[in-house]
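This report refers to the structure that appears directly beneath it.
A single protein chain has been omitted; all remaining protein chains appear in their positions.
Entry: chain A
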Amino acid sequence: MAEKSFETTSQVCCSTGSESLPILASPMESPLRKVLSRISGFVPSWGKKTAPPGRRIFHRDVEQDEFQNGTAHCLSSYYSVFVARLAIMVMLAILIGLLTVLTWHFTRVYTTKSLNTLAYGLRYELLQRPILRMWNILNSTSEITTAQVKLSEYVIRRYSKPTNQAEQIELYQMMKDITWALFASRKALNAITINYRNGFVQAFHRDHRSNNTFYIYSDLANYSISDTGSYDNKSQSSRQGWNDQFIHGNVSAIWYRQPLDPLTGEKIGKSSQIPPEDLINIAGPSQVPDGVASWHVAVSKYTDSPLLSAALPVWDASNKSIVAVVGVTTALYSVGQLMKELVEVHSGYIYLTSQEGYLLATSTNTPLLNNTAKGPKLMMAANSEDRVIRMGAQWLQKTYGNKFPPGHVVHVEKANLGGQHYYIDSFFLNLKRLPIVGVIIIPRKYIMGKVEERALKTLVILISASVCILAIGCVCILILTNGVSKEMKLRAELISHLDARRRAEASSNYKSQFLANMSHELRTPMAAVIGLLDILICDDCLTNEQYAMVTQIRKCSTALLRLLNNILDLSKVESGKLVLEEAEFDLGRELEGLVDMFSVQCINHNVETVLDLSDDIPKVVRGDSARVVQVFANLISNSIKFTTSGHIILRGWCENPNVSSDSGKFSPDQKKPMSALKTKLKHGNHMKKVSKKDNKMILWFEVDDTGCGIDPSKWESVFESFEQADPSTTRTHGGTGLGLCIVRTLVNKMGGEIKVVKKNGQGTLMRLFLLLSTPADGLEQQRQIDFAKHSVAVILALHGSMGRLIMSKWLSKNGVPTLEASEWNELTQILRELFHARTTNSGFDTHYSLAKPLRSKVQTLQDMKKLVYIIVVDLGLLDLSTEIWKEQLNFLDKFSGQVKFAWMLNHDTSNAIKMELRKKGHILMVNKPLYKAKMLHILEAVIKESYVEPQNRSPNGTKGTSKQGDSHECLEIDSTQFETCSSDDSDISEMTGANSVSSVGIREQLKEGTILKSGPPTLRNCLVEFTRLGLEVNNLRTEEDQCNGRPKFHDTKDVKCENPNSSEQPLVRSNVKDRDNSYTTNKAASEQKSLEGLRLLLAEDTPVLQRVATIMLEKMGAVVVAVGDGAQAVEALNCELDGDENRTNRLQTEICDSPPYDLILMDCQMPMMDGYEATKAIRKSEERTGWHVPIVALTAHAMSSDKEKCLKVGMDAYLTKPIDYKLMVSTILSLTKRSTKG
């Protein structure tokens, strides 16, 4: 039963689940729906309540959903769960109740039935026994009577004719003996009487109460023997007289009673005369009128129970007349006794009545006879003194009246007698002359009492048990549904989460789509800005200052573009799809550029930006330069944001035991990094092992600022997305909190770590290490000029104390004596000290103002002869607000013979000042900030100049020699410029040569300006593997550098030949994009045809594009075959393969077994057969030949996923539309070179 109910519960639960979760699998829906509808039929209100939300959820609005889901969903599920529970409980209750009732009912019915049958049997049996006894009594009585009659007949016949008195007496004596014998043999007999015809009576009588036996006889004297003779004659006539009345009325007769010994029959007393009323019943001839035996019930005064008397006539020998009447009387007492015994055992009441209703025997002790004046009389059962018998008899009388059912058989199971229930059964015993009715009354309680009691108890137990089960079931259901509903809720949540995730994914998909579109939209205006700037830079009417400014704008724009690209790249970083490129780059120079860029920002903040790289850092490392720069750019910009005064130092050193031992001598604060190293040793240990094997180096960097600092508790969390140390910073400083997150992701990607380190003093110290590999040949260090040899000394007159300190330490390490001055007065003191002392040999007047250590330094310098002094002067030392600076300049000019001045300019240094400086012959001008590379260059320039000086020196040095002019221009532009004129430039350009694909990375492209000028026609041989964004950046960088390179080129031209070529001029002014073109037109025709001799197949469906691309390529000298779709392309290729002869005719130079085309440009989206399909087909057909024709995809989709798709089908490279001329050429070249090589 329990199982069944659980089954139903689970079903119901499922259905409720489906209701509250309509998003569940729909195929499951329909069967469950049916169940549900059935249930909701039971509870109609519920169905109405819950159905609408279900439908609503099905047809919901995506926007509405979020809002409504919360409330409606919750409510409906609450209702449904509640109602489901209720329904289950009700059903369970009904089930259990039904079962209980049924069980009880059946058990009771069966018990009652069996009990009833049993009880019936019992009752029957009970009644049967007294009846049987009665029957016995009757039988024995009749037997005795019959025996008596037979004996009497025999005796009388023997003495048939008594002739005399003696014979008569003898006869009577004989009769008396016989009768005694019979009487004695039956103890139960009450009396035996013999009434002779002549009126003589002989009788034996037993008085049961007194236990006496008597012989009663009438007086013989009154009877004559003669009489007897006449008796026969008058038998018929005098029958009337021979009756009871005669006997009783026979007053003349005297009755005697003689007590007898009950056993022997001897006379034990004298016979006494007794009054007639004391007589017992003596059967007379009246009782046998028709001569047959008769029965009747009589009463006697000696017994209180009715007597059964039988009478039989004794016929004479001729059998014609009755000679005597024999009567036998038996007491019914024994029947009553039996009944009493029975009742004692079985309880209840039994009585026997005659057909008329006279009581014959009862099981009670109440008297059966009425004592009237006339003597005892029989009593009706309805008048019995016993209450139960009386009521039973009355009940029977009332119910049946006189119309008893045939046979008087009645079975009544529930008779209400005086407020109690009884069984009443009656039986009929049909005796001749004496029909008897037996009635048994048994209290119902006796038989069914226990049963009913038990049944009641069972019922109570059953009910309580079922209530218990119900309660437990309800609890179980509650628990079960609770669990199920919880699970359902969880599942619903899961589903909604999945849904949300799917939507989020979709939206992020939209986002990336959007970004892809936006990237195009954003880059276009930026490209325009950069292009316009390039045009402006090309304009030669700009002053140098303007030029510098424009260059700065140009750089910033490039940075902005790079930033844009980086932002677009962010999703890639976040999703971990970012692939770092592996290319060689000059780490130092990247960082210098970065510091240059940020110093512009810092100057306004009064913050000093210092770059402090130790000498052991390898010049060239392999890695992703853009990402490395991004890391530091983010870190520095972050520092700048929070630093209002002080400095920002970017420190770098290398953890490489072999190198650090000899050249790791320079670091501003050596203890700190070393100790840090030690603390990190554990960490870096395994890294070291790796690094040795792979030629990898661990490069440590620190970004140290004096800003507001970060709370130690936030040191970890600042690297999380959208996390800022202080929420209020967004208000004051702006920013999204993404910067550091990107930094950490990138650093981790490069095998490094970043964390915030405790710092002495104010500010934040971020320390990170990167795992970068150096090129295989790369450990040979950059050339070190032995400055000590050249005997130079440097006076650093700079504002920023940190930069000055670091620089002076570095210089001292490299054997260059340095002096420091932080302000104008100090500088003048030093100068006076140095030179006045030397010239006049007495500097005592100024001694006081110099501090002791400085003075000692000065003196040691004085001791050294022939020193070349270089004074690096910060323009900020001069008082620029007034006109004093001119005087200060004049003052300095006095020393110009002995020292070289290098000026540190600000970005906003006015043109007038520059002009003035130039006029004074100060040609070494460097933009702030000062770092090693710039210092190195100053030193080199001075040293060179000092060599040149003796031969060729003009006092007004403005562009005195082209070389000088050159270098001065370079210095003024920025750090990237002096690379071009530095000594190692030429080797690199030589090395670059024709193919720089593998060995040189981005850097080489910087020199393209020069390469183009002098070298063979190598255009950008970009690695095709570059990511698209990387390409974009590189491309822009090359543009930038070209722009930077350009003016120099023109300047020299301008210097050399006053009239520039008329054809060149407009070309130079034209757009950025055509620079290559303009270059090529400048050069000889042979040089411009970079694609000379290449056979290209162009598959492009758009006629416009087809035409444009064809012309482009043909201009570069390539042979182009254009087709309209992919199918044609495949066909064209196969045709060429088949038509070998044709091909050889046309291209005799080609070797026969090489592919017909050097390269295929394939549009991706084409009718008939798109680019992907075509590529697949081509690649398949190539399997036979073993060729590999490079295929370049052309697509208008700017997504990287398209790129992957392209590469997957077997394309080699990827170009986006609109076609970028240069990029296309470089891609084609790299692919064709590679393929011909391979």
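Following the convention adopted for this analysis, a contact is a pair of C-beta atoms (placed from the backbone, for glycine too) under 8 Å apart; a residue touches a chain by one contact, two chains touch by 3 or more; residues count from 1.
Following the convention adopted for this analysis, contacts and distances are computed from a predicted model.
Engineer: Refer to UniProt and select, among "Zinc finger protein 511", "Eukaryotic translation initiation factor 3 subunit C", "Histidine-containing phosphotransfer protein" or "Fibronectin type-III domain-containing protein", the name of the complex member that is left out.
Structural biologist: Options "Zinc finger protein 511", "Eukaryotic translation initiation factor 3 subunit C", "Histidine-containing phosphotransfer protein" or "Fibronectin type-III domain-containing protein" considered; the missing chain's recorded name is "Histidine-containing phosphotransfer protein".
Engineer: Sort through A:399, A:524 or A:748 and give me the one touching the missing partner chain.
Structural biologist: Missing-chain contact among the listed residues: A:524.
Engineer: Hey, which of A:269, A:449 or A:1103 is the one touching the hidden chain?
Structural biologist: A:1103
Engineer: When the complex is taken as a whole, what residues of chain A touch the one chain not shown?
Structural biologist: That gives, for chain A, the contact residues 517, 521, 524, 527-528, 531, 1066, 1070-1071, 1073-1074, 1077, 1101-1105, 1107-1108, 1111-1112, 1115, 1163, 1165, 1167, 1196, 1217-1219, 1221.
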